[in-house]
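For this view, one protein chain was removed and the others were kept in their places.
Take a look at subunit A:
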């Protein structure tokens, strides 16, 4: 898997602004010096830490959407009026989803590294088995979602095959994992007994469990024999004391079982598959051996494996080519094929239990026109007799919009007329969850939950088009007839104000402040969404279908937005099994404008910072064979590339190789190829490496920091800098440690390196214009710590006023005056650092991002608990003075607005929690985007949940509040004018009268 890459340029122009209008840095220096006092006064005026938001802004400027993730297990449950689907998901979530509306009734989010492998219901309780590295979590829940108890079994860290099994036996719950069988009290969770079967044979792996009665349990599994073979065994265990009553071998198989053993629901048979020998292994409960039944005669395809369906005397198999078969066990014992579906037809099997011990079997296939699902059902009686296959209900579906129905759960119910009705809960390839209702006339879709939004990997903001661009007629006001235009404007504002008060979808055009934007999100479900930044509603979505006919949907590599104003385009890169594709989407309606498919694998892709004549920026795509591809591939892009290729560098983190590699681009035989220029190698033994970049489109307002005594520190601003964090875990003889480095992405030079001994990762890093902030865990002090390093450089530019005025401007178009990553001066920096203890663990950090970078910065911290807290950058400033008493601070420090140093940042002040009542579960990343207002930036927290709000670090200095009293302002102005004129007239009159005396 390739890590994130980043494009850098060897040469940069003036690094301080991104606007087209170039401002002389020396002029900036001068203005900064002069503005220093003004800024400090403003800062002092805002001395109180910025509050997150006001009470009346709650839920107006922010939104939070809750998700559950891709559903892997589901159980239907009804209590009273509620019809619930109890689900477990890939994102370690258990939830109760209302079947009528698709809303979440309850939700429990488990540890992110816990993978739910078992999910069973028994009466009013729900059992979940979750495998985390090195342990198994057993949790019992009520069907209302409250935790009854939980327990854990420790084991080795490797992935457990076979998965754990569990059974409700009387009032206890018996769990078998690897070679251990443990019983827990059903009400209290207390461990009743534990039995280790590992002593009986080597490599014991329990695969199935059966409870024929409340007094005994039989476990089945495999173990290694002395001759190196694999033997199947059964062991009878007493349910009350956990004593081993019997242990016997049932026969040998060719190799380890790769698919689990399955107990039929009538508890008569245990079935498994010897995949290598293509034989069905069938054991009648109570006997002493397995029967091997060759499957070749039934032509079930290569390497069949068991499907985990528990049916009365019926087993389900799936072959390597995707074909499925339902086999009925008949006397002999032997099997006969009930139903066979070829692998070439997309299909899924589902089952529902009936009250009499029987089951309803369902086979879901796609219709010929691939525009509907076809549902076929058959009832299986408790004794194993199978009724005829019924009906071919068509259910609404579109393979092109949501992919195939990867997970299907059947809910059969008895209609009022006595017939059997069916509902299907379907988890599609695009991770969406929907309920389909089979009806006599035509099936219908009840609701859809877009669960791909639980796995957002990237978000890009695009301003919505203004009304005029949208084609709406807008009269240009004339100065000659200003009055009608003013009246029209007032009327328009009034109507906008009245329409704003009504509830409804937010308008899909830009507002004056630029807060209405489309949030383009790339997800793990091969789907891209355009979300409205005002309320999080889905404006459009686009599912990327498989690039080749037999492929799975491609992984989405990256998303790039190109062009500004009315004609932006979204470039989406998708990586299939053997080819990659560039899809051009319209960012406001999600329409596919064009698509190209190229064989190969993407190593790195980025948008070049150069514009074509049509205003779009081309894409640079490098495949793993280091060939450089351009999109669009035209002579114009080729010319652009010829001009700039020697300055283009990029780097790629390769976790599999524990390496960070830097590349440049060279020209070979009229083609561009990437060549490796530098490589960093990290320790392979479990070191965690992560990177942080400063957004290349973020503005840097000032090249200097003005101190309280009017002197300046020159910021070390290197646009190519990358922060590299290496967390080395605890070894046998060595303490854990972390090492944080600042690396130049073009030359590969290490600019700054620091270690923290006895500290552990994960390291959360945030790279600002000239500073690096990182959070880690101090093992010795048992606390979370945050360190800040600010980088400054020495400058030969004289900073006194006269020299600045007299010295001529530097020509930044000359390359000699540009920033060069390879220059010896690039390594000339020094760091100021401080550390603080922090009260909670951090999941993600972000930095407010405004249009011109003038506004002071806010640091956004998403805690593991799901709070989004706002910190003033002044709290994380290595120049915080060490004074015992704040009164003893020097005047200069006071003027600079420094805060006295404290070893702790304190607890999280509730007034700074931007997420207020929302708990943003499993936050992973924070994305900030500027608005038209310099004061305000949008903050988007991405995790299992999505949360968007606004942040204004220096309050909204460039905007009047919505509740500003305009009447009072106009009234006061009119009053003052009248009073001035009136008092002048009165004074004149009085003076005249006095003169006449």
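Everything below uses one rule, namely that a contact is a pair of C-beta atoms (placed from the backbone, for glycine too) under 8 Å apart; a residue touches a chain by one contact, two chains touch by 3 or more; residues count from 1.
Note that in this section contacts and distances are computed from a predicted model.
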### Task
Match the chain absent from this complex view to the correct UniProt protein name in "Cyclin domain-containing protein", "ER membrane protein complex subunit 10", "DNA-directed RNA polymerase subunit" or "Protein PBN1".
"ER membrane protein complex subunit 10"
### Task
Among A:287, A:385 or A:753, choose the residue that contacts the chain missing from this document, as touch is defined above.
A:753
### Task
Pick out which of A:227, A:355, A:613 or A:882 touches the chain that's been left out of the picture.
A:882
### Residue among A:728, A:845 or A:926 touching the omitted chain
A:728
### Query
Considering the whole complex, which of A:103, A:904 or A:980 touches the chain not shown?
A:904
### Task
For the chain that got dropped from the picture, name the residues of subunit A it touches.
11, 646, 657-659, 664, 666, 675-683, 726, 728, 734, 737, 739-741, 743, 747-750, 753-757, 781, 783, 785, 787, 814-816, 818, 820, 822-824, 827, 833-837, 839-840, 882, 901-904, 906-910, 994
